[in-house]
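A single protein chain has been removed from this complex, and every other one stays in its place.
Going by the order they are written in, the chains are A, B and C; count residues from 1 in each one.
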Amino acid sequence: MATKAKIGVLGASGYTGSELVRLLLRHPRADIVLLTAERRAGQEMRSVFPQFSPFALPKLVSIDGLDWAKASLDLAFCALPHATTQKVVKELLAKAPATKVVDLSADFRLADTSAYSKWYGDAHHAPDLQKEAVYGLTEIHRRAIKQARLVANPGCYTSCAELPLIPLIEAKAIDLEEIVIDAKSGMTGAGRAAKEGMLFSEVSEGFHAYGVGHHRHMAELDQEFSLAAGREVIVTFTPHLVPMNRGILSTIYVRGKRGRTPEDLHALLLKSYAKEPFVHVLPFGETPQTRHVRGSNMTFIGVAKDRIEGRAIIVSALDNLVKGASGQAIQNMNLMMGWPETTGLEQVALFP
Amino acid sequence: MATKAKIGVLGASGYTGSELVRLLLRHPRADIVLLTAERRAGQEMRSVFPQFSPFALPKLVSIDGLDWAKASLDLAFCALPHATTQKVVKELLAKAPATKVVDLSADFRLADTSAYSKWYGDAHHAPDLQKEAVYGLTEIHRRAIKQARLVANPGCYTSCAELPLIPLIEAKAIDLEEIVIDAKSGMTGAGRAAKEGMLFSEVSEGFHAYGVGHHRHMAELDQEFSLAAGREVIVTFTPHLVPMNRGILSTIYVRGKRGRTPEDLHALLLKSYAKEPFVHVLPFGETPQTRHVRGSNMTFIGVAKDRIEGRAIIVSALDNLVKGASGQAIQNMNLMMGWPETTGLEQVALFP
Amino acid sequence: MATKAKIGVLGASGYTGSELVRLLLRHPRADIVLLTAERRAGQEMRSVFPQFSPFALPKLVSIDGLDWAKASLDLAFCALPHATTQKVVKELLAKAPATKVVDLSADFRLADTSAYSKWYGDAHHAPDLQKEAVYGLTEIHRRAIKQARLVANPGCYTSCAELPLIPLIEAKAIDLEEIVIDAKSGMTGAGRAAKEGMLFSEVSEGFHAYGVGHHRHMAELDQEFSLAAGREVIVTFTPHLVPMNRGILSTIYVRGKRGRTPEDLHALLLKSYAKEPFVHVLPFGETPQTRHVRGSNMTFIGVAKDRIEGRAIIVSALDNLVKGASGQAIQNMNLMMGWPETTGLEQVALFP
Partner (left out) sequence: MATKAKIGVLGASGYTGSELVRLLLRHPRADIVLLTAERRAGQEMRSVFPQFSPFALPKLVSIDGLDWAKASLDLAFCALPHATTQKVVKELLAKAPATKVVDLSADFRLADTSAYSKWYGDAHHAPDLQKEAVYGLTEIHRRAIKQARLVANPGCYTSCAELPLIPLIEAKAIDLEEIVIDAKSGMTGAGRAAKEGMLFSEVSEGFHAYGVGHHRHMAELDQEFSLAAGREVIVTFTPHLVPMNRGILSTIYVRGKRGRTPEDLHALLLKSYAKEPFVHVLPFGETPQTRHVRGSNMTFIGVAKDRIEGRAIIVSALDNLVKGASGQAIQNMNLMMGWPETTGLEQVALFP
């Protein structure tokens, strides 16, 4: 049996943190040796997430005062808030340059420092690392991720939209001026911070859009779609909140270009993802439900014909905490560590 | 105190039926004298809907064998399944021509008999009545409804899309080729029939689209939008199911025409609905939540700017059982009976 | 038409506050002239609760600096946090002794100052008022409420348990040593404060008990049950949280005394509540569901036979925000103001 790698989870008291722990506990190559949480430092993980009561896990500690060199992590997952992240990763990599990092925040996703400043309002604290970081949507950037020391795990909304759209954009199969992405997310996407707007009684039994016309995930979409197209692409994107815990569903409206029918678009996606373990294209005309990927690292994609000639409706679904965050992060870890890509990610979806 | 009118509810064991009863019990001019339900005939309403236990209501009876002339209803609400409706209304109006009818099914919504056949697969059983029927979206067809004997209450999805779009189409303010309506509905929209796909465990904790590319409500949208435009309009429309009981939210993507900005579209809607008691246009940039209209007859409409120049995102929300069905039906009854339009419809939304 | 009374709602930004506003907006004798909210002072009510957007309401103000004499309220509802309440009510009644007060907090519920100190850990700031206050469970203390200036509206859990149990205890029909109350509440019972434990993702899709063996509502139960029994009564009480917004259901296990069968207990309750507009006893063997009282001021009570000889299972259900809080408060206002008790409380339950 192979030696296990020493893995740390920075920010273990949030939902992406706990999801990393859930998956790592059953990962045959990973040994969780460090868990951090600022406000909960000194507590057991079971006090913060009682589902871990039966398991032996390191006690939560504060990042302050950690000796990164001594910790000698093989890999650190960074699930910290925006902005804090930059500082922590910068220091970590300065002290322990051999440690690999998968960052789940938005801090290293935008390669362009000016795009970063525009959307986040501040100059970046680690512009060199921002350039070094590889955008971690495995199916699109697999080769670079294998070589990377620092991977910027993509956002959940963006993953769900990019997986179906990038192959179509690369193939110049759709009109770039008319892409509408109507996205719907479960509540865990909003994190675990105590906000009035996320209370059960505020968000159950109802539905609403938010960030209409302006949402930070747009910057990521712009970057990746423009890269795929070889020119600037700007899409319409509206996020909504669904009274459910997990899942994102994107309903995407596109027009085929140069005679491409919805069936052609479907065939193109089917081919693109034929060998991918975590992207599954449904038969033409079928569309996915978020509940059928819950708890798994799968993305389901469906393509249907609109009744307006030439237009297709594409629907994609993934679990925002797995393929949209922590599962994707582990998929990247597997590549970075030279392990089989699917290791520890084989859970079947939990439905109902 | 005025004499009360004799009101019947045909099909009282479904959700639109019970919602009619809820509202009529507190309507100062209505006296519920007849409740029908085929499978539950002979039972008390409280066996079918325990919330009515404290109230005196007529026992449920079968439609078969009813003497419409003798019943001498002032008005009948018809909340029966598609196709059955046509036969029942035809016989009712033949026997009791002075009774007014508000039909909540789809049977009389399409004025064009060939459109009806195309979407529903059969010839209509009462083509004369189909022509006589007035489409019951009060804010748009108020004058005709006042004179009508038979009103076809609109569908819930269609009401939610038509209220924001018809004034814009009539004003030629938006591009008719690029309208995308992404609609989301609570589960009561699917009715009370016992279907596997509507079980709690099938539809909670998840989200999905259905009827992608083909849904019968499209026929109604086509009819009303074409009427408003003075030429054929075909829109893209995708319905989704939200794990909540009540509410429809439509996210509508439009492009302003001839220089109309999102702000212009907002101003136009604000003016159109300034005096309407049941349509409320939010300040520019704000968008509604379904929970804030729950249980009320209100429609909330919001308009926001897309980041793509010239495009606007319009969001509308209503309670599918109230303004989308039974509240709308009572609003029509009020007009048909010559009562103040808001009578019995003043409930404030129930949130949380 | 009668002049309307000047009504204030102190603490209008919480759920009991908004529920008071919902009901008062349709109350024919009430005019809302004052709304307070400390953190939201200066804002419109629609910013805090968008469902009120279509209505004209006074702007939210801070309590600090209010001139109670000048406000000359006929009645103030006090929906403020524990402890703050005592100080505010004390000052209000000092400055405006003719104003009546219905307090929805726990501050004036315990008549015994030492019981108060024991359960709440502090001496009471207004012990005279604590003695003056009348416990506001209308069906039990109607006569005293009519004469009261200050009414302490009961807790939601306690109302739900007291309504079925007090008549049985008064009639000496059940064994006082073996009462077990297993209570389940919706999430609005926990209020609107932003706490991690009340986030949607923490409390949806699961169920749990809390405060096991120790919960402040026990003090109220002790007081009212002991009063009814004429001697000290201590019951077992366990609260649980249900992933729903509104509703409390209590499953109560009792043993009949001196040969009283479950049928006898049922008959006794039926008789006790025969003329009560807001308490409805179901036929023997039927038990209620919270959803059938949602949004209404009703309490439903059912009695069934246990398979163990002599034991009965009593189930009661009410809406914690209506009969468990704001509806009960308005019922008390109606009595205190000399209006018909059911005024403004006739809403039929909203199901589904």
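Definition applied: contacts are C-beta pairs under 8 Å (C-beta built on N, C-alpha and C of every residue); 3 or more make two chains touch, one makes a residue touch a chain.
Remember, predicted model here, so these are calculated numbers, not experimental data.
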**OP:** Identify the visible chains that the left-out chain touches across the whole complex.
**Re:** A, B, C
**OP:** Write down which of C:L80, C:M244 or C:L335 is the residue touching the left-out chain.
**Re:** C:M244
Original post:
Looking at the whole complex, which of B:H82, B:K131 or B:K195 touches the chain that is not displayed?
Top reply: B:K195
**OP:** Check the options A:E205, A:E220, A:D306 or A:E341 and report the residue that touches the missing chain.
**Re:** A:E205
Original post:
Which residue, A:S13, A:Q289 or A:N332, contacts the hidden chain when the whole complex is considered?
Top reply: A:Q289
**OP:** Provide the residue numbers of subunit B that touch the chain removed from this figure.
**Re:** 15, 186-188, 192-196, 198-205, 243-245
Subject >> Positions on subunit C where the hidden chain makes contact >> reply: 178, 180, 182, 184, 186, 201-202, 204-210, 212-214, 218, 234, 236, 238, 240, 242-247, 249, 251, 253, 285, 287-292, 294, 302, 304-308, 311, 313, 315, 317, 351-352
Subject >> Hidden partner interface residues of subunit A, rising order >> reply: 15, 18, 22, 25-26, 49-55, 188, 204-205, 245-246, 280, 282, 288-289, 291-296, 298, 300, 346-352
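As a working rule, only the chains that are shown with their structure count from here on.
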**OP:** By CA centroids, point me to the most central chain in this structure.
**Re:** B
Subject >> Copy pair subunit B, subunit C: interface residue numbering same or different (half cut) >> reply: same
**OP:** Report, in degrees rounded to the nearest 5, the angle of the rotation taking subunit A onto subunit C when the C-alpha atoms are fitted.
**Re:** 180
Original post:
Per the centroid of Cα atoms for each chain, what is the distance between subunit A and subunit B, given in Å?
Top reply: 40
Subject >> Residue numbers of subunit A (touch at least two other chains) >> reply: 186, 201-202, 204-205, 243-245
